[in-house]
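All protein chains but one are shown in place.
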Amino acid sequence: MHRAFCWLLAAFLALAAPASFAADLAPLVRGLGAGSYAETEKAIAGLAETGDPAVVPVIEALQAGDLHIRKADGAVVVAKRAGNGYALTDPLTGAALGEADRNAVEKIRINNALRRTISATLGALTLMSPDANTRRQAAEAVFKSRDANALDALNTALAKETDERVRRAMTQARASVLLAGDAPDADKIAAVAVLQERGDQDARALLNGAANTGSDAVKDAATKAIASVEQRLALWGAAQNLWYGLSLGSVLLLAAIGLAVTFGVMGVINMAHGEMVMIGAYATFLVQEAFRQWAPGLFDFSILVALPVAFLVSGAVGVAIERSVIRWLYGRPLETLLATWGLSLALQQAVRSIFGPTNREVGAPSWMSGAFELGGLTITYGRLWIVVFAFLVFGALLVALRKTWFGLSIRAVTQNRSMANAMGIRTARVDALTFGLGSGIAGLAGVALSQIDNVSPNLGQGYIIDSFMVVVFGGVGNLWGTLVGALALGGVNKFLEPYAGAVLGKILVLIFIILFIQRRPRGLFALKGRAVEA
Amino acid sequence: MLTRFFLMGLDKKAGVLLTVLAVLAVAVPVMALGTAPDSPWHLSTHTVALLGKYLCFALLALSLDLVWGFVGILSLGHAAFFTLGGYAMGMYLMRQIGSRGVYGNADLPDFMVFLNWTELPWYWHGFDQFWFAAIMVMLVPGLLAFAFGWFAFRSRVTGVYLSIITQAMTFALMLAFFRNDMGLGGNNGLTDFKEILGFDVQAASTRVGLFVATVVALAAGYILASAVVASKLGKVLIAVRDAESRVRFLGYETDRYKLFAWTLSACMAGVAGALYVPQVGIINPSEFSPASSIEAVIWVAVGGRGTLAGPVLGAVLVNFGKSYFTAALPELWLFALGGLFVLVTLFLPRGILGLAAQLRDRLPARATVTAKPADQKGV
Partner (left out) sequence: MLKTGFQSGFKTGRTLAAAAGLAVTFAAGFAAPASAQDTIKVGILHSLSGTMAISETTLKDVMLMLIEEQNKKGGVLGKKLEPVVVDPASNWPLFAEKARELISKDKVAAVFGCWTSVSRKSVLPVFEELNSVLFYPVQYEGEESSRNVFYTGAAPNQQAIPAVDYLAEKEGVQRWVLAGTDYVYPRTTNKILETYLKSKGVKSEDIMINYTPFGHSDWQNIVADIKKFGSAGKKTAVVSTINGDANVPFYKELGNQGVKAQDIPVVAFSVGEEELAGIDTKPLVGHLAAWNYFMSVDTPENSDFIKKWQAFTKNDKRVTNDPMEAHYIGFNMWVKAVEKAGTTDSNAVIDSLVGVSVPNLTGGYSAMLPNHHITKPVLIGEVQENGQFETVSKTPGLVVGDEWSDFLPDSKDLISDWRAPMSCGNFNVKTGKCGGKGS
């Protein structure tokens, strides 16, 4: 009774107009376009007040930035891009209102505060949606907003809810509302228990709040709950660090694995390796541009198409470099260092001249965006796919070297060139293809790295040193060494980072490499035999 | 006796080079200070500073060639020694600013003042004395090289592994010096110097003085290096370069020979860095970047590895090209520079100074192939 009264009063104040529960929403919608953020917020509150599901699409349109004001008469309309102008529809009825010029409408702007209000409002309004997923999202929104006004709706929804997961989300949302509001202690303590069970950072945030403000009994319960949540989080934190290490390791692996072929197998100190990665990233950009132009609907597949393209483009550049420069330098590894350094400068400048010095946008397909929770772990899809991809590339390369005729030729040529030549292997061709293979793999790495890093002419420079460290640490000429080296360095780096910070962590890793090489002067997996000395 | 030791290494090329340096040491002061600014013979401070910079790089290239051309150690981290020497000098110059900094703090450099440091870190003490800084210029790089070499040569880290860990060393130093907590100015490094030994660093006469000092240092470095190379010790070094295992089997403790050359080279690089800093007016961590070490390697290769005079020539030519192209072709100079490296490696494997020998080799069709340092394997 008391709450209802407050509610009414609040509504009265908020609307500054007689609140009517009648279905006449049009004037309320018109209020959205009144001008300032504060007025828009009032109007949203007014719409929420009605509890009418018909307002949901209106607010959703506002959230999406589709809601505009028609300048001619001040009407609030949904305007969507159509050709050069906008196609207008009525936000409530969805009736078409014709087209308008770009200058004839003005967008209703929203800021962060409004965004929060909108998602809270939508949460409260969509708790009864027929779709279980929407209901769950609504519950999550209420959980975040802690909006006391949503409590009644939440109770009603909870009573009707049958889906177990949605029920849990709603119970947690209810607990969050209760804990943040002025509920009796018993309710609050029950809420603490629910949140303790949830046990993530959001729960801890709420519990922290309760531990600071509630009565003694609540404080007590909250403090205990926080301790238990933190223990759980610390445990997961260790696992999380392991994941970070794995994910950094796989990035290193991707960057280094092409070098393991050109440097490790062929002995070419390929300073232009980073530029091959960069070319792969730019190939991804071009493929995506093509998709944006001609098939925006298939954008999610652009990365898959980019893979072979990047491999072929980088590979072709690699073959060209081998045929024009490297082939004159076999047996003189140092000279390859100088020549490829020159090439890397020229390639960077070439890309800068063609694409400009600024970053290029490479989008993430929907299946690579966002994150999921695994227990207490937050795993982003992008990183997960990169880990999977790195291992796939590694596996494929291993198979190619071990099980195919081409791989056999490569091994034969690197082990004994003249003998291989005598056996009828066209060594020059094998050289070119091997270098192309290494470069192509670098191109594949470029596709993956374009998802997490800048696509700019400097992209390759950031990875070249790390790549050399990985290959040398693992042992030149051994693919398994590269795998273990990459994962070990990634893991050590991420293990040190929480204690030493990002910079010091990296310095320590470098010192570790220097010391490690003293113990094992030929890397982790050293090749044995006389060939090493040659 | 000692004179003989120093003079025995000098050949015809050395004569030419030392003559050129002597001419420079006389002509530059005369042209910069003794002529009217509008005279066609006048050298602007810009040119003097530029020449001084090239010669500092030449000394760095010379020191690198001593280990690479004669001992076969390819260092991809020689800029680290150069930069450490530079920092030692920079710290001295910072302390000379005294209370002329923007905050007027007599003890603390400006960058410490606005980051709320209250006292000078311990490693800054002593740098207000020139003699101390001068010792540190050689001692710090020398000690680092000694420690690094001691471990690396004893563990028989060779070839590309050694090159990569030298790169790791300079990279780690770069990251460390970038940290503001190091108390060495972080990314900004040390700059805004006022005076050296009481002379205004901006004054034309000081610049000429620094230039002459650089010429003298380069000449001294050259004489020392050629003496070392021509001595008995030098013969062992060259033998180590060509076949380390055989030398070891003959009973030489090769790691000691290598360590000596390596440490000496680092000290020379430190001196080059110390002379470089007052002439360009700034020292900062990006000098540690692996790219600058690789550039130094390229100067040596362009000039001619294993010739001592070659690196000097290479450093001057490449840097002159860089200065020229960055102004003349600002958008395209990287193509020119990159192309130059490719062309030199492809067509002048022994560098510019090796050109004559290369041509001589080709004229009579000889059956025996003389050992060429550039063709050596395993780095």
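Letters are used for the chains, namely A and B, taken in the order the chains are written, and counting of residues starts over at 1 for each.
The definition used in the following text is that a contact is a pair of C-beta atoms (placed from the backbone, for glycine too) under 8 Å apart; a residue touches a chain by one contact, two chains touch by 3 or more.
On a predicted model such as this, the values are computed, not experimentally measured, just so you know.
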item	value
Among B:F5, B:W41 or B:F114, the residue in touch with the chain that has been omitted	B:F114
Which residue of A:N208, A:T223 or A:Q518 touches the chain not shown here	A:N208
Full-complex contact with the absent chain, from A:P57, A:G370 or A:G395	A:G370
Contact partner of the left-out chain, one of A:G356, A:G375 or A:G395	A:G356
Touching residues (missing chain, whole complex) on chain B	44-46, 49-50, 53, 99-105, 110-111, 113-116, 175, 178-180, 186-189, 191-193, 202, 280-282, 284, 286-287, 317, 320-321, 323-324, 326-328, 330-331, 333-334, 336, 340, 343-344, 346-348, 352, 355, 358-359, 362-363, 375, 377
Touching residues on chain A - with respect to the absent chain	37, 65, 109, 111-113, 115-116, 119, 144, 201-202, 204-209, 211-212, 240-241, 244, 247-248, 251, 327-328, 330-331, 348-349, 352, 356-361, 363-364, 369-371, 378, 380-383, 417, 451-458, 461-462, 494, 497-498, 501-503, 506
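We adopt the following convention: only the chains that are shown with their structure count from here on.
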item	value
Chain A and chain B: spacing of chain centres that average the CA atoms, whole Å	45
Residue ranges of chain B in contact with chain A within the complex	74, 148, 151-152, 155-158, 160-161, 164-165, 167-169, 171-172, 175-176, 178-179, 245, 290, 294, 297-298, 301, 331-332, 334-335, 337-342, 344-346, 349, 374-375, 377-379
Residues of chain A touching chain B in the complex	269, 271, 325, 328-329, 331-339, 341-350, 353, 465, 468-469, 472, 476, 503-504, 506-507, 510-511, 513-515, 517-519, 521-523, 533-534
